[in-house]
Every structure is written in C-alpha cells, then in structure tokens.
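Only one protein chain is missing; all other protein chains are in place.
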Amino acid sequence: MRDYEKYIRYRTFPTPWCPGCGDGVILKLIAMAFAELNLDPDDIIVVAGIGCSGRMPTYFNTNTLHTTHGRALTFATGIKLARPEKLVVVISGDGDATAIGGNHLIHAARRNIGIKMILINNGIYGMTGGQVSPLTPPTFFTETTPYGNIEPHFNVRTLLTAAEASFVARETVNRLMQLKQVIKKSFQHKGFSVVEVMSNCHVNLGRRNKMKSPLVMTKYIRDITMNMADFEKLSPAEQAPKYPLGVFVEKTERLEYTDLYYNHIVPVAQGSGARGEK
Amino acid sequence: MKKFEIRYGAVGGQGIITAGALLVDIAVEMEGKFASESPTYTAAVRGGPTKVDVIVADERIDFPHATAIDFFLCTDQRPYDIYKDRIKDDAIVVVDSHLVRELGDTRRWKVYAVPIINETKVGAGNVVLTSVVSLAVTQKLTNIVTYEHMVEHIKHWAPKGAVEMNMKAIEVGMNLIQ
Partner (left out) sequence: MSARKVLQGNIIIAKAALAAGCDFFAGYPITPSSEIAQYMSKEMPRMDRTFIQMEDEIASLGACIGASLAGRKTMTATSGPGFSLMQEHIGMAVMAEVPVVIVNVQRGGPSTGMPTKPAQADMMQTRWGTHGDHPIIALYPAFADEMFSETVRAFNLAEKYWNPVVLLSDEVLGKAHMDVEIPDPGTYEVYWEKPHQVVDLNIYDRQIGENPPRVDFFKGYPIHIDGLEHDAHGWPSFDAKTVDKMQRLRMQKIYQNLDDIIRYKEYYLDDAEVLVFSFGISARSALAAVKAAREQGVKAGLFQALTVWPFPRAALQERFQRTKKVLTVEMNLGQMKYEVERVAPPGVEKRTLLRANGMPFSPDEVLAAIKELAK
C-alpha cells in the first residue's frame, strides 16, 4: 500500500464521477498531501456541500461530513471552533462556493478562520445536469443559457483578495505537482485558505461548447491559464480572458480566528471582566 | 395586598423601563414578593411611545400584563392617550404637568399633575435620573416597597460616583408629591 492510500476509503468506491473527471485527480492529490504531512487520519476532517465535489468526502478515510448546498463552511466553522487543533478541509464546487454559499465564503475569509478550502472550478453545475454557474465564462452555452451566457463570472482570486482572505491560490488539474504543492502549502497555512482548482467538466460544460473530450477540455484549461509572472506582462485587454496561476496571497501576520478567540477573548473575559459589568 | 398593578407610560428614552426594573428588583430581592415587568415598545428605542407594566403580588403572577391598574404614571401625551385603558376607579394617576396637557375625563381617579421631567433636570441636574424620580414618586404614593429598601437598593445599584446624584433624585421625587 502506498503512503497516501491509508487516506482513501476504498470500501466506498466506486465514485459517482464521470470518466475523465478532474475530481478523481484532486481526491488523490489531497490524499498525497495528507501523506506528505504525515497526518493521523483521525486528526483530519473533510467537509463538503452539494454537487459532484460534495461527494468527495465519502472517499477519504478521515472524518468526513457531507452537508447542505453551499453551507459546508458553516459546519466547518463550528468544527474548527470546537476542535481548533484539527485539520478542517472543505471541498466545494463553483456553484456551491460562489452562488448559494457566496456569503459564507466571504465571511470565512473575513474571519480568517483556519479552514482549508479546495474550490473546484469546473464552471458548471455538473450533478444537476449542466446549468450556468457564477464561474461559467461569458458567452458559454449551458442548459440554462441556451443562447449564451450574458453574465460576467466572478473572479475568485480578486473576490477573495478583496474579502481579506489570507491565503489565495489557483492551480489546474493539468499541473499535478504544482497543485499538490499548493494544497500542501495551504494545509500548513494558519488562517483561512482557498485553493481554486480549474478542472474539467467535459460532459456538462465541454459537450455544449465544442470540447466534449477530457483532452480537449484540459487543453482549453491549459490555454487560458498561465503563471502570474506571465499574466502580469499582459495588457488589461489581454488579461481579461486569462486566468493566472500560483499563490496570490499568503499573509502570515494576520491572527487566525480560533487563536484570537481562545487566546485573546477568553483571557480578556476571564481576567478583567467584560465591559459594563459592575 | 394580593396584587398591585402599576403602569408607566412614556416615550422611549425617558427611563421608565429602568424604573420598572428597579421596582421589581426591590420587591423581589429585598422584600420577597412576587413581581414581573413587561415592556411594550417599538423598534425605536428613543422617541416611540412605550409602556411598562409592573405587577407586584403575594403569589406567583399568572398573567404578566396589567389588567386592572392601581397606579399609572405617564410623562408624555402620546402614551397617555394610548395606554390609559384598564385603569381602575380610585386609581392614582400621575402625569407630567408640562407634557401631558389633555387629560380627558379624570373624575374616577386621584390625579397628580407635577413637572416630573422639568424638576428632574433642575433639581437632580440630569434628565437621565427621571427613572429614579419616577420610582420615588411611586414609592411615596403607593408604599409598594419601603422607602428604606428603595434607598438601599439605589445606593447599591448606582455606579460609583453617581450615588449622590441618585439620592438627590429620590429627594426630588419625594418632594414632587406633597
């Protein structure tokens, strides 16, 4: 058995994912990151919401919680506050994290609570059959944009940077080693972290946009992404359709929320008494 | 006394919720009575018509709102107009003589029209003490708690440095009613 396999719950296989889906790759890379950090499976909890990504926790041989649509971060907030010493990982899709769960996302970032979020961006609602999401690129065809998408998409990088997230990164399912390293790095970060992973849904997004094989779709992802250094050399017009990759924000000076609560608020409350008490 | 019902009417910010709270604290914690205080309020803490019903009794209080009022103190016309229902015959009614001008038919009641707000400002030095002045007026007219318990409780309750001000407010309240 290879190192990472003890973090995989093989008895729950097979997965519900389509052949060629990036989710399986991400599952393995997360398990490899656990292995490289040599974590006890019982010291980890993986939480997810609803969607293709939501099914991922079932396959980790760690503590796992499959919650409601968009709300994984809220459950994870309770768990992290109850057991700050545990590694709390949230797996989310683009619809889950930025539409129905958008409010929870920006507030987790604002609080800087030590939850590690892996945001799998395949630009579509896959499990419900291919509807437009807040990360679907403009003009794309989906089941609910049959004449083309007229809405601009959120940019997870700038959205979370504006929300004061202390760790923001983006990688793709094409760059396996870089992705694993970034995931591992985010697990070692103290505050809230988001790793956006550009992934392929050739079945529900690709098929309707002339990219129906995984190869064509991952090639498309390769073409629209580039290292941050290269991205910065582009004009704003050239930048618009491109997605830079790398770690964009890594702030270590900001205190983590549970650390602030237990090491600042609790002593203040116990020492001098809260304001207004006679 | 089996049950004694008090209603304070005011506009939000005049201190009646505090007056009611002080009264039930004294009645329960110092005199071993049963008591409740139920506020009726609006979203605006300041300025909206407000009432507080205080019930003091010898046994557990079933319904916490006033249904047959023995004592009504009101410091503004609007709450006076809205909340002067359910006042018993022979009840004591105290109104601010500057701020409640239209009393209507008061033949059934014993009415005291006194300048509560003005005397609080002038005599006690700060309008926030209306709560304690109102409490003292209540004590003097009803004897629902003893004067000694009221003074002792206010001394304990007032923030350090404000005890003297509050004692002055009690005096203002006691002197308002002759």
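Every chain is named by a letter (A and B) in the order it is written, and numbering of its residues begins at 1.
What we mean here is this: contacts are C-beta pairs under 8 Å (C-beta built on N, C-alpha and C of every residue); 3 or more make two chains touch, one makes a residue touch a chain.
Note that the structure is a prediction, hence the values are computed from the model and not measured.
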Residue of A:58, A:131 or A:239 in touch with the missing chain, whole complex considered: A:58
Which residue of A:28, A:83 or A:254 touches the chain not shown here: A:83
Touch criterion as defined above, residue of A:3, A:43 or A:232 at the omitted chain: A:43
Residues of chain A in contact with the chain not shown: 9, 12, 41-45, 47, 55, 57-58, 61-68, 71, 73-79, 81-83, 86, 103-104, 107, 261, 265-266, 268-270, 273-274, 277
Touch residues of chain B, complete complex, unshown partner: 20-21, 24-25, 28-43, 60-65, 67
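Quick note on the criterion: only the chains that are shown with their structure count from here on.
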Length of the line joining the C-alpha centres of chain A and chain B, rounded to whole Å: 59
